[in-house]
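Take this structure first; my questions come after.
A single protein chain has been removed from this complex, and every other one stays in its place.
== chain A ==
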Amino acid sequence: MEFLRPTTWAEALAAKADQPEAVPIQGGTDVMVEINFDVHRPPALLDLNQVGELATWSREGDTYRVGAGLPYVTIIEELGGVLPGLAQASRTVGSPQIRNRGTVGGNLGAASPAGDSHPPLLAAGAVVEVESRARGVRMIPAHEFYLGVKRSALEPDELIRAVRVEAARGPQYFSKVGTRNAMVIAVCSFSVALHPGERRVGTGIGSAAPTPRRALEAEEFLAGELDWDARLDSAVLKRFGELCSRAASPIDDVRGTADYRRHAIAVMARRTLTWAWNDYRKVRAA
């Protein structure tokens, strides 16, 4: 197995262009597990850890650019205030060791329906910045990024450079059901983000369909029904939960049943929206 170690982004893109079958490795918390289990025997590994810029974040106006190689621990410590949904999701990933190594870039690269960063990226309307030597930069909205179980819109010669997320203008919440109180892959998860400026609520469902997805009907319902100057109507809340649950298409597997997942999505949707709404009203009242 070849081990490629580019030190600049341009070199990394060149290596990927010359050898599209090379598997990028950042934190390695997915890649090494798969190699260990002999799931893949890639002809080459493309180590991105020497490309320093990937492990940084920056701000452009109201948009935060989170480098593909920024570990979860940094997101939690440095971006919790501006990207609360993503930071909460990051806090639920694995254990401290995994959060020290694992990255959002790797989570996107793996594109597992159970990846925890996906729901908050969907709810916040994030954009994935990918690049190839041949075609340059492409900006892929998160909801167009996930194509199938562990399949994404990333082309073989492309690498993920960053994910762009707007600073939260309203409350955001992430919630994840697992059958253990820590270090657990999601049975299902849910994220909500209020966008008061647009009078819109963003959603993201995890681990309850072949891909992470938004609950579009539920978002449209709230856009029409939500009275942004009033308390949350319990009928609206209930309907929101039902629509989120309906947006899922879960399966029965060893982690949980489809019925349970549908039920849990509804509960999490109601709870997270309530928390967000209470925060929003509190801020407005203050």
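Rule of thumb we're sticking to: contacts are C-beta pairs under 8 Å (C-beta built on N, C-alpha and C of every residue); 3 or more make two chains touch, one makes a residue touch a chain; residues count from 1.
Methods note: contacts and distances are computed from a predicted model.
Its record in UniProt calls the unshown chain "Xanthine dehydrogenase D subunit", which is the match among "Sulfur oxidation c-type cytochrome SoxX", "NitT/TauT family transport system permease protein", "Amino acid/amide ABC transporter membrane protein 1 (HAAT family)" or "Xanthine dehydrogenase D subunit".
In the full complex, chain A touches the hidden chain at residues 36-38, 88, 91-92, 173-185, 187, 254-257, 259-260, 263-264, 267-268, 271, 275.
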